[in-house]
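What follows is a single structure, and I will ask about it in a moment.
Only a single protein chain was left out; the remaining protein chains are all shown in position.
Chain lettering (A and B) follows the sequence in which the chains are written, and residue indices restart at 1 in each chain.
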Amino acid sequence: MFAVVKSATVLGVDGFLVDVEVDLARGLPGFEIVGLPGVAVRESRQRVRAALKNSGYGFPLKRLTVNLAPSDLRKAGSAFDLAIALGILAADGILEATKVQDVLLVGELSLDGSVRGVPGVLPMIIAAAGRGISRALVPADNEREAALVPDVHTSIISSLQEAITTLESGGQGRRPRPVNYSMEPAEETDLQDVKGQSSAKRALEIAAAGGHNLLLLGPPGCGKTMLARCLPGILPPLSLDESIEVARIYSVASQGSTPLRISRSRPFRSPHHSSTIAGMIGGGSWPRPGEVTLAHRGVLFLDEAGEFRRSVLDVLRQPLEDGVVSLVRHGYSVAYPSRCQLVMAANPCPCGFLGSNTKECHCSSQEIAAYRRRLSGPLLDRIDLQVWMGPLEKTDYLEPGEPSALARERVLRAWESMKSLNGAPLPMTKEAVTVLESAIERFGLSARVVAKVQRVAGTIAALHDSDCVGLEHMAEALSYRLSL
Amino acid sequence: MYLWGLSLLPYLGSIRIKRLVHALGSESAAFHATQRQLQTTLGMNSNHARAIIDARSAMDIEKKWHDLNATEGMEIVTWLDTDYPYRLQQIADPPPVIYCQGDLACVQGPTVAIVGRRRASNRGLGWARRLGRELAQAGLTVVSGLALGIDTAAHEGSLMTGKTAAVLGTGLDVNYPKRNRQLAKDIAHSGVLITPFPPGTPPLRGNFPARNRVISGLSVGVIVVEAGKRSGALITASMALDQDRDVYAVPGDPLDSGAAGPNRLIQEGAKLIRGAEDVLDEMRLARQLPLPTLEGFPGEEAGKAVGPLGDLLSHLGEPLHVDELALRTGLSVSKVNSSLLRLQLIGLVEELSAGVFQRVS
Partner (left out) sequence: MNLRQVGAHYEELAAKYLEKKGYQILAKQYRCHRGEIDLVAAHGEYIVFVEVKGRRTNRFGTPAEAVDWRKQRRLYMTARHFLWVNRLHDALCRFDVVAIYTKGPDRHCIQHVVGAFG
């Protein structure tokens, strides 16, 4: 008359195991779920009842109590359906209790007894593996996530009936097909397709090598957006652990427009400038990860950065600084990782033609000042490199570009050499110090800018495979200094 | 003091004041002129003369004069004073009184005005800044109007190497344009701020031609860098011609709206300017531009540096974007960027506008 089965829920990007305790008692028939259930969990009563009946199992005419333990953890979503249904069958003696014990059960039931996929399956399985649970049943819709964790023997199911058969047979059931990590970047933009703009390409390579945040300035149509889209292609691939970290985020966020992402290439997110704060850093009363989190370990690209609402740019500052977004809701808080590289693109003025020699700018000086102010707000502190892109010249179309693969090789070498340093800065030659000092005097550089220039110079030295920051490296770094 | 009082009265411009003083023998007498005297000497109608008398009686000239003189940092100079700029005195209608802050003596030496439109292209700004710097370096005082755009660039450029004078269209205590507050402070510190308008005068549309007259009046020559068809800079240029000053213009691409003004001036006989030397030649001033050299740059062996740096310099006779420069020299962008920065530090190359560089002189 009593059974316990295992299920799981997600908070932030972490899975938490939940014991689903089912008790069948005499008395007036009823069905109650306790243990801080959310709305979707309470509605699971109707789905479970219908699914059991429609799979050919009667619904016990008894007093039914389901407890989701630990009871202080908030539980949302429909992922408990399967566990509740199988728990009822186990409590009613229809299913042998030992066969459902210590099996992670996840899935949403539909009224006809079929099982639907749910978000967050990957972190749930990871949590199960961490707690020594070696077997799991997950919906066939979540097959690709299930295949990522080899420590847990996972069977995929598409109906309640199939789940019961799999459990009763004690066998393997349907195993998920192994996943091929795609190495190819999702964005099919190659550096050789970007015409001209050699200095911007160089800056992009430096940004890739050092993980620096980059600001691209230039008139419309000069290739800012296309160039930014090349960045994931020249970044080193994700390590296996990192790619699971990313897949985990996409598992939690997988709803509608954001499909699951299992790839060794780095994510590239390009939110539109009308994005809201919640869309950017995550939010909602049941929080969902935002764009900074979806760009974790990859690139967050703000096109037309000057058009973003000031408040939206403001809230990005802390996540970029700390690498984590903390959202506090009544009674609980979640933390989403947000370690991403920022690339911003902007026109030099609202119309984009300020300073152009071919087209006249129609912006008033007030408009330009307001535009610059919005740009030079808090986010600019996070920018390490700035590059002014010129309009395309006719000759640029003829010039053969260098493919991304070559740039990636150089970036990879620079990563390797910087990794061996363990974050210690390279020593500067005397000439480099002199150039820096005279530049500080000549351009009136602030301490913050100087620190950035030094970091960038270190990256350039690494790109040149040098063991110290020389004159050339420092001078080049200075030429990308922030001067908006 | 009475001349200053006269300048505050309505309907009395510099020409009428001159006539009145001449007729009545002294400034004091002119200030205290009766309605009849005003009407006969100036041929005024009675309404205007009455208005003058009313304004005069409403004004406590002694107290006001005293207060104004007590104001820190501000000097009042009338055309009777010896330090009144002599060039300004020569024009047909000099302002009887000017208010200034800073070193007024700097407009007594050789001066040149740089004027142009407010909404300028980066290239135009680069030119103004460069001309300002080079002319100031040659010992000229650069005069301009503290407006946004070309004026600002000219002031900034000349502040780097020498003196500059800003002529305002408002009272000295009025902060206009707001964005140039710091620039105005810098100019007051190492140049001079001048205005023909008493403190508290707001920016009025009708006052700016008078400001332009003072700009051209103070200068030996006027350079127009960029100006539209109906730009205020052209008014300054035509006033300069009336005042028998030289007018110079920096030519531009005929398709570019900012070139319409200077190009027309050239067509009408203004001197075409290709650089600071042209101005200096025209003004028959010795070339005093010391040429910067590669020597003396620390940690640099002369021979090693000349290679790519010299190559770059040879291409930088015209303004070029970094990308274009890399293409022409065949050097890598990283090499070009680092070399350009070093050339910038030595002062051989300057950034005209975003990413566009040119050789200095």
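One rule holds in what follows: a contact is a pair of C-beta atoms (placed from the backbone, for glycine too) under 8 Å apart; a residue touches a chain by one contact, two chains touch by 3 or more.
None of the values given here were measured: they were computed from a predicted structure.
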List the shown chains that the missing chain touches in the full complex. A
Answer key for A:L28, A:A424 or A:A447 versus the chain not shown reads A:L28
What is the set of chain A residues that contact the non-displayed chain in the whole complex? 26-30, 58-59, 61-62
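Note that in this section only the chains that are shown with their structure count from here on.
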What whole-number Å value describes the gap between the mean CA coordinates of chain A and chain B? 56
Which stretch or stretches of chain A touch chain B in the complex? 196-202, 217, 348, 354-357, 360-361, 364-365, 369, 387-390, 393, 395-396, 399, 430-431, 434-435, 438-439, 442, 460, 471-476, 478-480
Going by the contact rule set out above, which residues of chain B touch chain A in the complex? 118-119, 121-123, 125, 148-149, 179, 253, 256-258, 298-300, 321-324, 326-327, 332-342, 344-345, 353-356
